[in-house]
Every structure is written in structure tokens, then in C-alpha cells.
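Beneath this line is the structure, given in C-alpha cells, with notes to follow.
Left out: one protein chain. Kept in place: all the others.
And now, chain A:
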Amino acid sequence: MAPIKLEENIREKLQERELQPSSDAWSKLESQLETEDEGSKSKNKLWFAIAASIATLLIVGALVFSPSNQKTSDVVVEDTNTKEQQYNDEVFKENTIVQENNVAEKGIEKEESNNEVLKPNDIPRKSPKSISEEKKVTTQQAVASTETKAIETSTENIKTKETPSFIDTKVTEVVAQVKNSETITAEEVDVLLLKAQREIQAERILNESKTKIDATALLQDVEGELERSFRDKVFEALGENFNSIRTAVIERNN
């Protein structure tokens, strides 16, 4: 018998050898694989959750800190301010209307100083346009008892170009009343002025809701002037005769 290399013999024999595993070997392995799969799935879920939260943080951070977004957020703030302003204006309007009603009820005894207090609230919200259209109706209703006569008044002093005709009409009315009534007193004149002013204010307030223009800013400039210009115009229209008429009336009453 030829000598055989020990290790070669061993290697050949053992490499050819196959040992059949037990019958339940695969099912054991399968169950192990399934638990392994579940573990890896839950791990994957965990990693997904972590990745998602990091991404969310990054996005939120980018939104918060990026300069472009600061701009947009500023815009938003301005919008809300504007809305708040509008809302406040509306509330203010309502208040003003209520105030006016109250004033109208208490009516005639109001002093000029009171009017001056009221005016700043009311005048800012004028809507320039369409006043002339609506004023005619209001004028006829409000001053139904008085005759409307055309009296020349100087409108040069009025800087508000949007509201001249209405104010002019009022001036005309007041002057006409003063001139027509022979028994007019100073208080009555004041009452007439007050009434006319309120009507002008009411007219503007009514019109405001139809415009989108920022009435507050625009008309605040006009505010002081309207008050003066109206009075100025009335007295101007009455002219120097007013004092003499007034004095005469007072003397006669006495």
C-alpha cells in the first residue's frame, strides 16, 4: 500500500463529509431570523423618528432664523396692525356716532368747548369722495326747517379740496338762518354752528365705510382746519353785520 500523506487524507475526507442537521434546525433559524427582522425594523423606525425630528428642527430653525423670513414676519405684523387699526377705527366710528346721538339729544345747550372736544374724534375719519352726493339728502333732512339760499362764501380758506361743497352748503345754510331770523341770539348761533358741524361730521363718517383710503392719516391734517374754517366762513359770510344784528336783538329782547 502506497504511503498516504496524513493531512491530505484527512483534508479530503473531511471536506467531502456532510452532516445533516436535525429536522427542526431550519425552523429554529427561521424564528431567530424573524426576531432579528423585527428588531431591525424597530431600529429602523427609531432611526426614522430621530431623523424626522432632526429635520423638523432644522426646518423650523431655518424658518425662524433666516433673514428672508424675518421680512415676511414683519409684513405679517404690519398686516395685523393695519387690521387692528381698521377694527379700532370701526369701533371708534360707532362710538362717535353714539356720542353724536347723545349730543344731539342733549342738544342745544352744548357749549362750543364741548364741540371742540368731540370734533377731533369725529373728523379724522372722513371719506373725501361722495360727500357732495350724499350731503344734499342729509342737508335737506337735517335742516328741513331752514331755507337754503345761495350766499357767496369764500372757499379759499378751505384747504380740504375733497369736502368744500358740503361745507359750503352748510355755511350757506347757517348764514341764511342767521340772516333770516331776526330774533337770533348768540346761543342760537352757537347751536346752529354746532348742528351744522355735526352734520358735516356725520356725513363724513357715513361715507368713510365706502372708502378704502386711510382716512385717519389724511384727515387728521384737515381736522383743525375744518373746525376753524367752518366757523370762519360763517362769520365771514355774516360779516360785520352779525355783531350789530346780535346786539340789536339782545337789546330789543331786554
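What we mean here is this: contacts are C-beta pairs under 8 Å (C-beta built on N, C-alpha and C of every residue); 3 or more make two chains touch, one makes a residue touch a chain; residues count from 1.
Throughout what follows, contacts and distances are computed from a predicted model.
Only one of "ABC transporter permease", "Nitrite reductase (NADH) large subunit", "RNA polymerase sigma factor" or "Cell shape-determining protein MreB" fits the UniProt record of the hidden chain, and that name is "RNA polymerase sigma factor".
Residues of chain A that touch the chain left out of view are 1, 3-7, 9-11, 13-22, 25-26, 28-30, 32-33, 36-37, 40.
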